[in-house]
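Note that one protein chain is taken out, while the other chains of the complex remain in position.
The block that comes next holds subunit A.
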């Protein structure tokens, strides 16, 4: 197992260097000079332009800029945002807990509903429930996030008044965020009603963000289960007279999990992509919106630092998924 873990971690190194290079190059390939974007319609003199160019280091050759950036990254320095003038690292970690909290809740929503739905659909293959579920999954997968979000807000927040429209907590609650995770901070604050408010604020964004992964997980679980249910050992189990719950829930599901776990791992990337829209609509202060704003403003340090950190997060998730394969299927770790 140790060898397996080490070999997975070693693949990190070239990927990390590649990601650093891509994140550095990506924003520079886009047309648009950050200094000119910053000055806007008002423009600026050539002298001022040159001064800022020197200040930001744009007057130096590109390889030398990259080298400085790379050395900075190795020392844990991702640079300072051109716009807010704060370290990228600080900004990322101020916002990341919000994205993580939302993504985890969305994933829990997707897994808790998606797994059983897929299993039930597979067991009832071709019946009404199966068809209804797979059609809903297709609709869920195809729905534009912004439309789905606005629809839910209008119905549940506007017309019914069940959930708040947007934000992370009611504005009457004010406490210092020690962890950045609103569920934890609101509990720790001891303020009455704060935790409930935080939960209520999480409901709609989690549903919106979790909808696509939910659809994907349900469909993937169903097809993986169908494959496994046709195996000989399942027939043997049935012949032995095992209870259907035991057959489907333990023998079949465990073997069907590998592709499902893969899909869940891959969905992390989807979640981060979906978070951009979800965060904008629900005024959720996370990294999705932060990245988009920075791309529009050509805020090089934020874009390259943010991309790098997100890529590292996705790499960690993939590594975890690889480890989970080993746990689920002992044959893999022995390879």
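Of note:
One rule holds in what follows: a contact is a pair of C-beta atoms (placed from the backbone, for glycine too) under 8 Å apart; a residue touches a chain by one contact, two chains touch by 3 or more; residues count from 1.
Following the convention adopted for this analysis, contacts and distances are computed from a predicted model.
One chain of the assembly is not displayed; among "Stage V sporulation protein AC", "Two-component system, chemotaxis family, response regulator CheY", "ABC transporter substrate-binding protein" or "Putative sulfur oxidation cytochrome SoxX", its UniProt protein name is "ABC transporter substrate-binding protein". Interface note for the absent chain: among A:20, A:189, A:280 or A:318, the touching residue is A:280. The residue touching the chain not shown here, chosen from A:19, A:78, A:95 or A:183, is A:95.
Within the complete assembly, A:177 is the residue of A:77, A:130, A:177 or A:227 that touches the hidden chain. Of the listed residues A:5, A:21, A:44 or A:266, the one in contact with the hidden chain in the full complex is A:44.
The missing chain lies against subunit A, touching residues 30-34, 36-45, 48, 52, 55, 80, 82-86, 91, 94-95, 98, 150, 153-154, 157-158, 161, 164-168, 171-172, 174, 177, 280-283, 285-286, 289-290, 293, 296, 298.
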